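Apart from one protein chain that is not included, each protein chain of the complex appears where it belongs.
Moving on to chain A:
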Amino acid sequence: MNSLLTIEHLSKTFTLYNLDQQIEAAADVSLHVNEGEFIGITGKSGSGKSTVLRCIYRTYLPQKGTIRYQSAAYGEVDLASAPDRVMIDLRKREIGYVSQFLNVMPRTTARELVTQALLEMGKDPQQAAGETERMLDHFELDSKLRDSYPATFSGGEKLRLNIARAMVKRPRLLLLDEPTASLDHASKVKVKTLIEQLMHEGTTMLGIFHDLEFMEGLCSRQYHMQDGRFHEGGTPEAAGRFLRDQKV
(Lines give C-alpha, C1' and ligand atoms only; values in the text may rest on other atoms or scores of the structure.)
Protein backbone atom coordinates (compact mmCIF):
# COMPACT_ATOMS: atom_id res chain seq x y z
CA MET A 1 0.00 0.00 0.00
CA ASN A 2 1.12 3.53 -0.73
CA SER A 3 1.57 5.82 2.20
CA LEU A 4 -0.30 9.11 2.15
CA LEU A 5 0.62 10.73 5.44
CA THR A 6 3.57 10.16 7.73
CA ILE A 7 3.91 12.15 10.92
CA GLU A 8 7.19 11.90 12.76
CA HIS A 9 8.05 13.31 16.17
CA LEU A 10 5.38 15.99 16.06
CA SER A 11 5.32 18.29 19.08
CA LYS A 12 3.05 21.17 19.90
CA THR A 13 3.30 23.29 23.01
CA PHE A 14 1.09 26.31 23.53
CA THR A 15 2.60 29.29 25.27
CA LEU A 16 -0.01 31.38 27.04
CA TYR A 17 1.81 34.65 27.58
CA ASN A 18 -0.80 36.31 29.79
CA LEU A 19 -0.77 33.37 32.21
CA ASP A 20 2.94 32.75 31.82
CA GLN A 21 2.09 29.13 31.19
CA GLN A 22 2.98 26.38 28.74
CA ILE A 23 0.71 23.54 27.69
CA GLU A 24 2.25 20.52 26.05
CA ALA A 25 -0.64 19.35 23.86
CA ALA A 26 1.25 16.89 21.66
CA ALA A 27 4.61 15.36 22.41
CA ASP A 28 6.64 13.30 19.99
CA VAL A 29 3.65 12.01 18.05
CA SER A 30 4.30 9.66 15.14
CA LEU A 31 1.64 8.19 12.91
CA HIS A 32 1.35 6.60 9.54
CA VAL A 33 -1.61 6.53 7.17
CA ASN A 34 -1.79 4.57 3.95
CA GLU A 35 -3.88 5.54 0.97
CA GLY A 36 -7.47 4.41 1.39
CA GLU A 37 -7.29 3.75 5.12
CA PHE A 38 -9.70 4.98 7.73
CA ILE A 39 -7.79 5.64 10.92
CA GLY A 40 -9.49 6.34 14.23
CA ILE A 41 -7.97 8.38 17.05
CA THR A 42 -9.27 7.81 20.55
CA GLY A 43 -8.36 9.21 23.93
CA LYS A 44 -9.65 11.14 26.90
CA SER A 45 -10.73 14.76 26.68
CA GLY A 46 -7.68 16.99 26.57
CA SER A 47 -5.31 14.22 25.49
CA GLY A 48 -4.37 16.11 22.31
CA LYS A 49 -6.49 14.49 19.59
CA SER A 50 -7.77 17.70 18.02
CA THR A 51 -4.33 19.24 18.29
CA VAL A 52 -2.89 16.56 16.02
CA LEU A 53 -5.60 17.06 13.37
CA ARG A 54 -5.27 20.82 13.56
CA CYS A 55 -1.50 20.62 13.12
CA ILE A 56 -2.06 18.61 9.94
CA TYR A 57 -4.47 21.29 8.67
CA ARG A 58 -2.18 24.14 9.86
CA THR A 59 -4.78 25.70 12.09
CA TYR A 60 -2.06 25.09 14.64
CA LEU A 61 1.58 25.63 13.84
CA PRO A 62 3.64 22.64 14.96
CA GLN A 63 6.94 23.32 16.71
CA LYS A 64 8.83 20.16 15.99
CA GLY A 65 8.55 17.20 13.70
CA THR A 66 7.47 16.56 10.15
CA ILE A 67 4.09 15.85 8.52
CA ARG A 68 4.91 14.33 5.16
CA TYR A 69 1.89 14.32 2.86
CA GLN A 70 1.86 12.88 -0.67
CA SER A 71 0.03 15.53 -2.66
CA ALA A 72 -1.48 14.89 -6.08
CA ALA A 73 -0.39 18.33 -7.26
CA TYR A 74 2.86 18.95 -5.38
CA GLY A 75 4.35 15.54 -4.69
CA GLU A 76 5.68 15.15 -1.16
CA VAL A 77 4.92 18.19 1.01
CA ASP A 78 5.87 18.69 4.66
CA LEU A 79 2.68 20.21 6.03
CA ALA A 80 4.58 21.35 9.11
CA SER A 81 6.62 23.78 7.03
CA ALA A 82 4.84 24.22 3.69
CA PRO A 83 4.28 27.83 2.57
CA ASP A 84 0.91 29.33 3.52
CA ARG A 85 -0.12 29.62 -0.12
CA VAL A 86 0.45 25.91 -0.68
CA MET A 87 -1.61 25.10 2.42
CA ILE A 88 -4.47 27.24 1.13
CA ASP A 89 -4.37 25.45 -2.20
CA LEU A 90 -4.26 22.01 -0.57
CA ARG A 91 -7.23 22.95 1.61
CA LYS A 92 -9.17 23.92 -1.50
CA ARG A 93 -8.33 20.83 -3.49
CA GLU A 94 -7.05 17.93 -1.43
CA ILE A 95 -7.46 18.13 2.31
CA GLY A 96 -10.81 18.55 4.04
CA TYR A 97 -11.58 19.19 7.68
CA VAL A 98 -14.91 18.70 9.39
CA SER A 99 -15.52 19.73 12.96
CA GLN A 100 -18.64 20.16 15.02
CA PHE A 101 -18.83 23.81 14.14
CA LEU A 102 -20.04 25.50 11.01
CA ASN A 103 -18.37 28.71 9.92
CA VAL A 104 -20.86 30.34 7.56
CA MET A 105 -20.83 33.37 5.33
CA PRO A 106 -23.72 35.72 5.90
CA ARG A 107 -26.31 35.78 3.15
CA THR A 108 -25.04 32.56 1.63
CA THR A 109 -27.68 29.89 1.29
CA ALA A 110 -27.10 26.25 2.11
CA ARG A 111 -27.04 25.39 -1.56
CA GLU A 112 -24.55 28.15 -2.38
CA LEU A 113 -22.30 27.12 0.46
CA VAL A 114 -21.90 23.62 -0.92
CA THR A 115 -21.65 24.79 -4.54
CA GLN A 116 -18.95 27.32 -3.65
CA ALA A 117 -16.78 24.61 -2.21
CA LEU A 118 -16.87 22.91 -5.62
CA LEU A 119 -16.36 26.07 -7.65
CA GLU A 120 -13.33 26.90 -5.50
CA MET A 121 -11.67 23.74 -6.70
CA GLY A 122 -12.36 24.61 -10.31
CA LYS A 123 -15.45 22.54 -11.17
CA ASP A 124 -17.73 23.96 -13.81
CA PRO A 125 -20.97 25.51 -12.50
CA GLN A 126 -23.32 22.95 -14.03
CA GLN A 127 -21.43 19.99 -12.67
CA ALA A 128 -21.13 21.73 -9.29
CA ALA A 129 -24.89 22.33 -9.16
CA GLY A 130 -25.62 18.67 -9.91
CA GLU A 131 -23.21 17.33 -7.30
CA THR A 132 -24.59 19.78 -4.73
CA GLU A 133 -28.13 18.51 -5.22
CA ARG A 134 -27.05 14.88 -4.94
CA MET A 135 -25.19 15.57 -1.72
CA LEU A 136 -28.08 17.52 -0.19
CA ASP A 137 -30.44 14.75 -1.27
CA HIS A 138 -28.30 12.21 0.48
CA PHE A 139 -28.46 14.14 3.73
CA GLU A 140 -32.18 14.64 3.18
CA LEU A 141 -31.82 18.34 3.73
CA ASP A 142 -35.34 19.64 3.30
CA SER A 143 -35.77 21.32 -0.10
CA LYS A 144 -37.20 24.39 1.64
CA LEU A 145 -33.99 24.72 3.61
CA ARG A 146 -31.70 24.63 0.62
CA ASP A 147 -32.39 28.23 -0.25
CA SER A 148 -32.32 29.53 3.30
CA TYR A 149 -29.45 30.84 5.36
CA PRO A 150 -27.75 28.27 7.60
CA ALA A 151 -27.59 30.77 10.47
CA THR A 152 -31.22 29.85 11.13
CA PHE A 153 -30.70 26.06 11.02
CA SER A 154 -30.93 23.69 13.95
CA GLY A 155 -27.70 22.24 15.28
CA GLY A 156 -28.23 18.94 13.47
CA GLU A 157 -29.10 20.62 10.17
CA LYS A 158 -26.02 22.83 10.38
CA LEU A 159 -23.85 19.87 11.07
CA ARG A 160 -25.21 17.83 8.18
CA LEU A 161 -24.61 20.79 5.91
CA ASN A 162 -21.08 21.14 7.25
CA ILE A 163 -20.31 17.52 6.52
CA ALA A 164 -21.96 17.74 3.11
CA ARG A 165 -19.76 20.71 2.23
CA ALA A 166 -16.56 18.90 3.13
CA MET A 167 -17.53 15.58 1.59
CA VAL A 168 -18.85 16.94 -1.68
CA LYS A 169 -15.28 17.77 -2.68
CA ARG A 170 -14.26 14.15 -2.35
CA PRO A 171 -10.95 15.20 -0.82
CA ARG A 172 -7.88 12.98 -0.93
CA LEU A 173 -7.53 13.27 2.81
CA LEU A 174 -10.41 14.03 5.12
CA LEU A 175 -9.85 15.00 8.75
CA LEU A 176 -12.87 14.40 10.94
CA ASP A 177 -13.02 15.97 14.40
CA GLU A 178 -16.04 14.44 16.08
CA PRO A 179 -18.37 15.33 13.23
CA THR A 180 -21.20 13.20 14.59
CA ALA A 181 -20.96 14.25 18.23
CA SER A 182 -24.36 15.92 18.41
CA LEU A 183 -26.23 14.12 15.64
CA ASP A 184 -29.23 11.87 16.14
CA HIS A 185 -28.97 8.21 15.24
CA ALA A 186 -30.52 8.54 11.76
CA SER A 187 -28.10 11.32 10.80
CA LYS A 188 -25.17 9.35 12.11
CA VAL A 189 -26.14 6.46 9.91
CA LYS A 190 -26.13 8.78 6.91
CA VAL A 191 -22.68 10.04 7.76
CA LYS A 192 -21.50 6.47 8.09
CA THR A 193 -22.92 5.55 4.68
CA LEU A 194 -21.13 8.49 3.13
CA ILE A 195 -17.88 7.63 4.82
CA GLU A 196 -18.19 4.15 3.36
CA GLN A 197 -18.91 5.60 -0.05
CA LEU A 198 -15.98 8.01 0.13
CA MET A 199 -13.72 5.15 1.14
CA HIS A 200 -14.77 3.26 -1.96
CA GLU A 201 -13.94 6.31 -4.02
CA GLY A 202 -10.50 6.42 -2.51
CA THR A 203 -10.68 9.13 0.16
CA THR A 204 -8.36 8.50 3.06
CA MET A 205 -9.71 9.48 6.47
CA LEU A 206 -8.31 10.28 9.87
CA GLY A 207 -11.02 10.76 12.42
CA ILE A 208 -11.83 11.38 16.06
CA PHE A 209 -15.08 9.77 17.14
CA HIS A 210 -16.09 9.55 20.76
CA ASP A 211 -18.20 6.54 19.85
CA LEU A 212 -15.76 4.78 17.59
CA GLU A 213 -17.72 1.52 17.98
CA PHE A 214 -20.28 3.13 15.72
CA MET A 215 -17.72 3.22 12.94
CA GLU A 216 -16.92 -0.43 13.42
CA GLY A 217 -16.13 -2.34 10.34
CA LEU A 218 -14.87 0.79 8.64
CA CYS A 219 -11.94 1.63 10.80
CA SER A 220 -8.73 0.00 9.61
CA ARG A 221 -6.59 0.93 12.60
CA GLN A 222 -6.75 2.98 15.77
CA TYR A 223 -4.37 5.17 17.67
CA HIS A 224 -4.97 5.88 21.29
CA MET A 225 -3.82 9.18 22.77
CA GLN A 226 -2.84 9.84 26.32
CA ASP A 227 -1.28 13.05 27.60
CA GLY A 228 -0.27 14.21 24.15
CA ARG A 229 1.24 10.86 23.15
CA PHE A 230 0.14 7.99 20.96
CA HIS A 231 -0.24 4.41 21.94
CA GLU A 232 -1.01 2.35 18.94
CA GLY A 233 -3.57 -0.29 19.65
CA GLY A 234 -6.83 -1.93 18.83
CA THR A 235 -5.60 -4.12 16.00
CA PRO A 236 -4.53 -7.74 16.10
CA GLU A 237 -1.19 -6.74 14.57
CA ALA A 238 -0.58 -4.19 17.28
CA ALA A 239 -1.44 -6.72 19.96
CA GLY A 240 0.86 -9.25 18.31
CA ARG A 241 3.66 -6.73 18.10
CA PHE A 242 3.12 -5.83 21.73
CA LEU A 243 3.39 -9.49 22.74
CA ARG A 244 6.53 -10.00 20.67
CA ASP A 245 8.06 -6.96 22.35
CA GLN A 246 7.40 -8.51 25.75
CA LYS A 247 9.69 -11.44 25.03
CA VAL A 248 12.81 -11.34 27.19
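Here are some notes:
By definition in this document, a residue touches a chain if its C-beta (ideal position, glycine included) is under 8 Å from a C-beta of that chain, and two chains touch if they have at least 3 such contacts; residues count from 1.
Heads up, the rule we're going with is that contacts and distances are computed from a predicted model.
Choosing from "ABC transporter permease protein YufP", "Putative phosphonate transport system ATP-binding protein", "Nitrogen fixation protein NifU" or "Fumarate reductase/succinate dehydrogenase flavoprotein subunit", the protein name stored in UniProt for the chain missing from the display reads "Putative phosphonate transport system ATP-binding protein".
When the omitted chain is restored, the residue from A:T108, A:S148 or A:S220 that touches it is A:T108.
From the options A:R85, A:K144, A:H185 or A:H200, the residue with contact to the unseen chain in the full assembly is A:R85.
The omitted chain makes contact with chain A at the following residues, 14, 16-18, 54, 58-61, 73-74, 83-89, 103, 105-108, 116, 119.
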